[in-house]
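Chains shown are a subset, placed as in the full complex.
Order of writing sets the chain letters: A and B. Residues in each chain are counted from 1.
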């Protein structure tokens, strides 16, 4: 494999790793090269991204990990995008957060962030501003974090009589039929073992 | 010797079962020998009964349909047809027509389901990322209530994306994941159990823990041991108890 392909592979890896980033060790292990070599390649990648006007991405090196990010100079366009008035709907982040709260309420911000794997401050603000969620109490223990729950406005917006009317999640409904699942699992694993 | 469990609902319904029979017997779907297929179908239903499996009512309805078609095929031509010979060709309906039509129609979607599976696989090879958090570059949100154009499906869709993502990122995250039982460990346990036990051990006894993962791992361990020829599995007759013993002991 030559260095040209490495670039593409590393780009894919960094993209998939997201905010967690990748260490030099991880990159080296996937490319099956020495860390020294991986380091050289990353340095090359960073320079070439910075110089290439056709590229909107850059690689940040933070605390020993590399992660993809948008170029600083494009922030002005991102701002334009976010502020465009076309959003009478909720963002993906807000919808996700709302779903987590709806199904797991009452729940603290930290718990939501654990589930989503990303910071959730802003979606919570948005949802509160739209009166879809509210603080419903405080968690036990030190910190006594706010607990969030859905509102009547939420039920109205989604045409629900009450929270129990939320559709069952796939996992939940599948659990109804544990024996079926076992049979499926059996069969799946069995097929796999035949193929291997 | 059968040393595996068979998926009890290998068929999606009576139409699926019929398609399978047609395929297996290498029959032309447009010219089904009704007597033969009915016999096979009934044998199948009978076997399911013997296995004490629940037979969905749809299967029984289809059995009745097949019997009805079979008897119609045996009946002599209707009298009316003799009256007007010109009409005969048009009037003469094959009793099988409706069933064939349903089978052909169902088969289309069964195949389309396979296409979807393939598409889903292709798509799963391409990873997308969640939207970035743009908090820092935007202003505070203004308080604005309602008039949202969102539906429950939007929310469930978002949840799907989240779950897909979680699945992908599991090994990357530092979160504590479920304890997995290594197959190799279970293999050693089983061998120890068998060696410490003179003679044959019931297959079912190996599945003492009813935890789903444990069951699957045990099953895989047994398969592996069979492959390695470390154990010997016997069954006197179909559906009777299966016994397992260490090869060494024989």
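The working rule: a residue touches a chain if its C-beta (ideal position, glycine included) is under 8 Å from a C-beta of that chain, and two chains touch if they have at least 3 such contacts.
None of the values given here were measured: they were computed from a predicted structure.
Colleague: Would you state the complete complex's composition as copy numbers of each displayed chain label?
Modeller: Stoichiometry (whole structure file, shown labels): A x2, B x1.
In the analysis below, only the chains that are shown with their structure count from here on.
Colleague: Hey, how far is the Cα centre of chain A from the one of chain B, in Å?
Modeller: About 32 Å, centre to centre.
Colleague: In the complex of these two chains, what residues of chain B are touching chain A?
Modeller: 4-5, 7-9, 127, 129-135, 137-152, 154-159, 161-162, 165-166, 168-169, 172-173, 175, 212, 215-216, 219-220, 223-224
Colleague: Quick check on the complex: what are the chain A residues that touch chain B?
Modeller: So the residues of chain A in touch with chain B come to 12, 15-18, 20, 70, 75, 78-79, 82-83, 88-93, 95-96, 98-100, 102-103, 114-119, 121-122, 125-126, 129-131, 153, 156-160, 166-167, 169, 178, 180-187, 189-190, 193.
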